[in-house]
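Just passing along the structure, written as structure tokens.
Left out: one protein chain. Kept in place: all the others.
Here is subunit A:
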Amino acid sequence: MFKIQRYNLRSFHLPNLITTTHRWLTTFSYDSLLKLKVDSTPIQGIVKQPINCSIFQPYDVVVVGGGHAGCEAAHASARMGVRTLMITHKIETIGEMSCNPSFGGIGKGHLMREIDALDGLCGHLCDKTGVHYKVLNRSKGRAVWGYRAQIDRKLYKQAMQNEILNTSNLHVMAAAVRDIVIDKEQLRITGITLDNHTLIPCQSVIITTGTFLRGCINLGMDEQKPAGRINDQPSIDLAKSIEELEFRMGRLKTGTPARLETKTINFSKTIVHQGDNPPLPFSFLNKHVWIKPEEQLNCHLTMTTAELADIVRRNVHLSRHVSQDARSPRYCPSIESKILRFKNQTHPVWLEPEGLDSELTYPQGLSCTLPIDVQLRMLRTIPSLENVNMVRPGYGVEYDYIDPREVKPSLETKRITNLFFAGQINGTTGYEEAAGQGIIAGINSACKVLNKPMFTISRGEGYIGVMIDDLTLHGASEPYRMFTARSEYRVSLRADNADLRLTQAGYDIGCVSEKRYNQFQTFKTNYNRAKECLQNIKKPVHIWRHLLNSPSESNTYRDDTLKSLYSLVHQAPYMMDNGKWLPLVPDDEGIRSMLLSDNDLCERLCLDAVYEYLTIRQKNEIDEVKRDEAFIIPDTFDYQKLQISNEAKQKLGEVRPTTLGSASRIPGVTPATIFCLLRALKKEPQSSLLNI
């Protein structure tokens, strides 16, 4: 009877509001509705939680949570030009790095580069807050280089808050969310209520509450208290509301190690690891990071001993995480499980600095939930930590997560229109995984408001796509963490080419700024010109040998095969040795001088040449995947009517894949089933089968 219309807040009319908020009229006085005024001036900064106000001003998008997913989501949505409100318990904890003081790593670094290619925040912020930059995997090939940095917690938080509070179209409010408000008939978000029952009408809601959904801290067997992070409130009401909507939920565990007082550590007994010189920036926008190479802090490596293993084994009954392990993850989240599951008695412990002026050190690899006294005894068995002071004990967190099969690849829930989940709540672990989902949820919630098609990244386009596809198809039985092994197109999805893969699409949808886009365009033009030029210089192999002064084979047999300079630049011994091949590039169009002045460009050309053969081989497959992804399966599709095996019906019904492509990736779904599905899809009345 009531047809809810999309309303654009910039031209907000009261009659529209009355229809959309019909349900509330019974609860709220008409007076309060009249007070509603939509401000068309740009919004920015902190907005106070309303007191004595039953309905607050409406927003397009409300982001619940100010963690890494929330920040990226809110910022992306604001970048897209829609009025966004971020609600978080405390302004001071926005951008808090609640566990390890580092960003990036193998796989995770790839995610950060992709977020950056979409104009996200984390990479760019890490370039101005890091204290120790190190690219992992340097010896194993560029496709798996892992950009990583130790970050100064305080600086990062400040930088993030500075960014969030100075973004136009983005308001920030310190408040607790009590509930989401939905139109029960249309199953669609209409707003949220705060703990003082104030209603904030909005079109989309992104929930990024991390471990705060019925979060519960474990410290030994006796101490167990509800909290998302130590000293922070969990969101119990919200969890109830989500449960009432019958979302499938599960419970996961994570942990964090003790924090140590730096001056009580005897670093002389450790192996020192210095940062890279020069340190490489995360962001495509930056050529350098903020810190001087020599001013970087060091990381230190030490190993646990048999004595520690002994203490752990004797006290295992005191660890709640281990004793309750019904469905434990396959990897080892805590030192207890490392000791219990593997025979080797020693495990690496990385002593990581928490920041430039921080007194604390973070012992990576020592997450545990043992009682405080046992933790201290355990720590002091480790070489270099004999006299250590434990400033804060390690603890475990148990929290609710949503079965990510409840969300679509756009991160919108399948049950409630315009409700999005992003981050740890979807069963992932890690800042980068959260941020990657945040940016997608932010973009898509804005797309909903702007009536744009959903923005998704396929498995062939990025690690963000791999992560979301894995989550939405297979769920998360353990906290999901990104590895490069998860991508079948690893040589195509590299950290170095994230901009070529995503920036254009990001610009087209509207989440990439003109500044970045212009820089990207310049780079792309130069890159294409140089590549074309190198591909067009063709000479017989023996001539090349002569020209390139190849040491051993220069005088051997004559080889008349024509090869382009491009096909040679990556081969040892010329690889990366720009001095050798650059003089052979003609300078008539200024290409040589361009290459000479741009070392990055040379490097990326060489890299592309290295992986060229396999990327072309993979491109066919990626295109085939893309084509299948273009076939949308409607939300309401009834699998029961298909003439397929019951097993296949059950599997498809459980996962409810959103495209033909994702359906075909479900284990056990045969080609015949897919064909059946394809045929049935054609019968569907919808004309929008194709997602173009």
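Observations, loosely collected:
Following the convention adopted for this analysis, a contact is a pair of C-beta atoms (placed from the backbone, for glycine too) under 8 Å apart; a residue touches a chain by one contact, two chains touch by 3 or more; residues count from 1.
Just so we're on the same page, contacts and distances are computed from a predicted model.
Chain not shown in the complex: UniProt lists it as "TrmE-type G domain-containing protein", one of "Amidohydrolase-related domain-containing protein", "Ribosomal protein L14", "TrmE-type G domain-containing protein" or "Potassium channel subfamily K member". One of A:380, A:452, A:474 or A:563 touches the chain omitted from the figure, and that residue is A:474. Here the missing chain is touched by one residue of A:140, A:197, A:392 or A:546, and it is A:140. The hidden chain makes contact, of the residues A:332, A:537 or A:596, with A:332.
Counting over the whole complex, subunit A has residues 105-107, 136-137, 139-144, 146, 254-255, 330-334, 338, 341-342, 344, 347-348, 350, 364-365, 367, 429, 470, 474, 481, 483-486, 488, 490-491, 572, 610-611, 614, 619-620, 623-624, 626-627, 630, 643, 667, 670-672, 674-676, 678-679, 682-683, 687, 690, 692 touching the chain that is not drawn.
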